[in-house]
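As you look at this complex, bear in mind that one protein chain is not there, while each of the others sits in place.
Order of writing sets the labels: A and B. Residues in every chain begin at 1.
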Amino acid sequence: MTDQRSQAEIVRQSLKRRYRKERRFRAYGILAIAIALGALLTLFTDIIGKGYTGFLKTTITMEVQLDGEMMYLDDPKDERQIKMADFVEPLVQALIKEVPGATEEDRKQIRELINPYASVALRDALKANPEWLDTSRTMTFLSHTDVDVYVKHAGDDAYSIKLNDQQKAWVDELQERGVIETSFNDVFFSGGDSRDPSKAGILGAIVGSLLTMFVTLILSFPIGVAAAIYLEEFAPQNKFTDFIEVNINNLAAVPSIIFGLLGLAVFINLFGMPRSVPVVGGLVLTLMTLPTIIISSRAAIKSVPPSIREAAEGIGASKMQVVLHHVLPLAMPGMLTGSIIGMAQALGETAPLLLIGMVAFIVDVPDGFFDSATVLPVQVFLWAGSPELAFIERASAAIMVLLAFLISMNALAIWMRKRLERRW
Amino acid sequence: MQPANLLLLTLVLAIVAYWLGYARSRSLAMPLGGIRHLKSLPFYYGARAALWSGIPALIVLGLWAAFQGKVIQLIVIGGLPDGMMPATEGEASLLLSKISNVASGALPPGFVEAPIAEAAERLKALRSQSQFLMSGLVISVAVLAGFLGWLRIRPRLNARAQVESILKWVFFACAALAILTTVGIIFSVAFETFRFFEKVPFTEFFFGSHWSPQTALRADQVASEGAFGMIPLFTGTLLISAIAMVVAVPVGLLSAIYLSEYAGRKVRGVVKPLLEMLAGIPTVVYGFFAALTVAPFISDLAASMGIEASSQSALAAGAVMGIMIIPFVSSLSDDVINAVPQAMRDGSLALGATQSETMKKVIFPAALPGIMGGILLAVSRAIGETMIVVMAAGLAANLTANPLETVTTVTVQIVTLLTGDQEFDSAKTLAAFALGAMLFLATLLLNVIALKIVRKYREQYD
Partner (left out) sequence: MNSVNTTIASEVTQPDEVAVPVQESKPAETIIEEGKTVGKPFSDDPKFKLRDVEVFYGDAPAIKKISLDIGRNEVIAFIGPSGCGKSTFLRCLNRMNDSIDICRVKGSLQLDDHDIYDPKRDVVELRARVGMVFQKPNPFPKSIYDNVAYGPRIHGLANRKSDLDEIVENSLRKAGLWEEVKDRLDANATGMSGGQQQRLCIARAIAVSPEVVLMDEPCSALDPIATAKVEELIAELSESYTIVIVTHSMQQAARVSHRTAYFHLGHLVEVNETNKVFTSPEHELTESYITGRFG
C-alpha cells in the first residue's frame, strides 16, 4: 500500500496551507459581522450623541413685575387690551434686574436672551389669572434658542454660537446663579412643529402617525387575513388564483414610492380627496403593507396541521366553520405577529407620504382623520433638512422616539411569537 | 354626517339587523317545536340579516365618499361664469384650491373676485348637501335591505349556506384587491406617462443626456424649455446601487456563511437579531445618518487626502444604502445556504475537506442560483430606495462614474418634482410619472426574474 502511504504524506504536507486558508475564511466572516454590527453601533451612538440634548430645554426663571402701566394694560379680561398690550417689556426688565451690572442700555442684548414665545406664554398666563396684574411673580420661561445652543454646546465646534462675548458672560453668570437652567424638555412632547427650535415638538407628528396607523391597521389587518384565508382555503387551483399570487408577490417588492404615485393619482386626483390627511396616508400605507400581512398570514394558516381540519370536518362542520372556528384561532398569533411587523414597517415609511402632501409645515396637533397632519418620520425628514443645528438635535431626538416605538413593536412581535405560537 | 360617523352608524344598524334576524328565526321556530326545526342555527339567520343590511350600505358609502369630491369639483367649476372657465387642468387646480381656501375660511372672501366667492359658497352648500344625501341614502339602503333580509327569513331557508357563500365572496374580493392595486399602479403611471410623451419626444427622454426639468412658469420668462434626458438619472441610480451592492453583498453573504456554518448557537442567537435590527430601522434614519454624518466624514477624509469630494457624494448615499441592505442579503443567503441538504456537507467533509473548502467548492456553487436571485431582489430594492438618496444624494444630474461626485437618482427626481404645489399637466409633473413608470417596470422585471430563480432553486431541493 505504498500508494496510500505516499498520498497520506501529500495530504499531511498540504494541511498547513489549507488551514491558513480556513482561518482566513473564518476571519472574513467575523470581519463581515463586525462591519455590520459596527455600522449599527455607529448609527446608534451617532444618533444618541447628536440627539440626547434634544430632550433638554433651557429655561430662565425670574421674578416678573406684572406692572399694568408698563404693559399698557388695566383689564386682562378685555380681549382688545390683551391684544394691544406689551408683554415683552416686563420680561426684559425682569432679566435686566437678574443680570448683575446690566443697565437699560443693554436692553437689546438682554432681550435677545429671551425666547420670542415667552411673551405669548406670559400673555396666556395673565389671561388665565387676571388677578396677577400688578403683582410680582416668579415665573419660568424658555430661553432663546441661541442661549439654549450655547448652554448645551459651548465647546462644540460643529455648533456656531450666535451670542456675543458680553452675552456669553451674562449667560455663564446666570447659570451659576441658577436663573438659567436646563431641565427635561416637556415642550418637545407637548407641542407641534414650530419655526423656533426651542418651541418645536413632536406631539403633532405622533398624533398624525397614530391616526394614520389606525386607518392602516383597521383596513389592512382584516383585508389581509381575509385574503390569506381565501388563497389558502378556498381558492381553486386555476390561472386566476396564480395571477393573484403573482400580483401579491410582486407588490411586496414594489418600491414604496410607487405607492405614493398611486395615492397621488388615484386618491387625490381621481377621487378628489384632500392632501396631507391621515386617511389618505393610511390608505396608501394599507396598500403597501397588505402583501406583507397576506404573506405572513398565509404562512400562519399553512402551519395549522391538517389533522385539526380533518377532525372538524369529520364531525360535519362546513368548510367555513372549519376555517373560522378552528384554523383561524390557531393561526391568529402568527397573523398578529406578521401584522405587527408590517405595521412597524408602515410606521417608519416616509417616501410615499411625501408625495401625498404629508410633508407640509403643520403647527397644530391634528384633531381628526381629515385634518392636515404629518407623521413622525416625515417630521424627522423636515427637521433634518434644516440648516439650523438646533433642529438637527431635535431630529435626532425624534428618531430616538421613533426607534423606541419600532423596537417595542418588534419586541412585542417576538414576545408573541415565543409565547403564543404553538409548535406542532 | 361625517363618513367616519356614518360608518359607525352602518355597523350599529347591521348589529340591530343581526338581533332582529336572530329573534325572528327563533320566534318562527317556536311553533314548529324549537330551533332544531330550522334549517340553520339562529346565529346564521342573524348574520344573514346583518350582511344584507351592511354590505350594500357600505358599498354605497364607499362609492359616494370616493367620488363626491371629484363630482363637487366639477359642478363648482362648471358653475363659473364663461369668462373664468379654466382653459387647462393646471388653471383648474389653481382655481379650485383658491375656492376651497375661501370656503374653509383660510382666505377672506373680500380678497377674491366675486364669482370665486360665490363659487366658494356653492362649494360649501354642495358639500353639506352631499353629506346629507349620502347619509340619507346609506341609512335607507341599510334599513331597507336589512328589512328585506329580515322579511325573507323562513324555517326552510338555508341561511348558513348563504352566509358562507357571501363571506367567501368577500374573502375573494379582499384577495382580488392585489390585482386592483397593480392595475391602479399601472393606470396611474401609464396615463400620465402617455401625456408626458405627447409633450416630450420619446427619443429625448430615453437618449437625452441632459436633465433639467425647470420649465418656464410664464411664457415671457427667460428660463427656456426644460430638458428631459433620463440617462444621467439612470447612471446616477446605477452608480449608487452599485456602491450599495459592493458594500452589502460581501458583508451580507460572508456574515450569513459565518453564522450558518461556524457560529455557535449562542453567538447566532445574539448576532442574528442584531443584524435584523438593521433591516427594521426606517430609511429616513439612514438618510439622516448618511446626510449628516457619513457624507461630511467622507468629504473631510477626501479633503485631508487632497482629493476633492462633494458634500453630497454618491459614495455616502451608496455606502449607507449598502448597510441598509446587508440584512436583506444575509437573510436571503442564509435561507438558500440552509436549503442545501446536510448530505452535501457530509459528503464533502467525509472526503477530508475543511469547512471553508466545503463552503467554497460545494455549498456555495450549489446555492449560487438562489443567492443570485436574492441579490437581484436586493438590487431592485436599492434602485427603488428613496429616502436615503433624497436626503444624502444631490439634485444635480451629473453624468459621471466618480463616486465622490454628486449624482441624482430617479427616485430623488420623482420626489423633487412632486412635492410642493404643482400644476398637474406641466411636463415637469408628468415627467415624475414617466420616471415612476420606468422605475416600476425595472423593479418589476428584476423581481419577476429573481422570484423565478429563487423558486426554481427551492424546487431543486424540495
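We adopt the following convention: a residue touches a chain if its C-beta (ideal position, glycine included) is under 8 Å from a C-beta of that chain, and two chains touch if they have at least 3 such contacts.
Only a predicted model underlies this, so the values are computations on that prediction, with no experimental measurement involved.
Peer 1: Given that one chain is not shown, which residue among B:173, B:274 or B:344 touches it?
Peer 2: B:344
Peer 1: Of the residues in subunit A, which ones touch the absent chain?
Peer 2: 1, 3-4, 7-8, 10-12, 14-15, 18
Peer 1: Name, in rising order, the residues on subunit B that touch the hidden chain in the full complex.
Peer 2: Considering the whole complex, subunit B reaches the absent chain at 264-265, 341, 343-354, 357, 361-362, 365-366, 460.
FYI, only the chains that are shown with their structure count from here on.
Peer 1: Sort out for me which residues of subunit B touch subunit A in the complex.
Peer 2: 2, 4, 66-73, 160, 163-164, 167-168, 170-172, 174-179, 181-182, 184-185, 187-189, 191-192, 250-255, 257-259, 262, 271, 273-275, 277-278, 280-289, 291-293, 323, 326-327, 330, 352, 354-357, 359-360, 377, 380-381, 383-387, 390-391, 411, 414-415, 418-419, 424, 432-433, 436, 439-440, 443-444, 447-448, 451
Peer 1: Help me check something: in the complex, which residues belonging to subunit A touch subunit B?
Peer 2: 11, 18-19, 21-22, 25-26, 28-33, 35-37, 39-40, 42-43, 46-47, 50, 222-224, 226-227, 229-231, 234-235, 243-244, 247-251, 253-262, 264-266, 269-274, 287, 290-291, 294, 318-320, 344, 347-351, 354-355, 357, 359, 369-370, 377-378, 380-381, 384-385, 392, 395-396, 399, 402-403, 406-407, 410, 414
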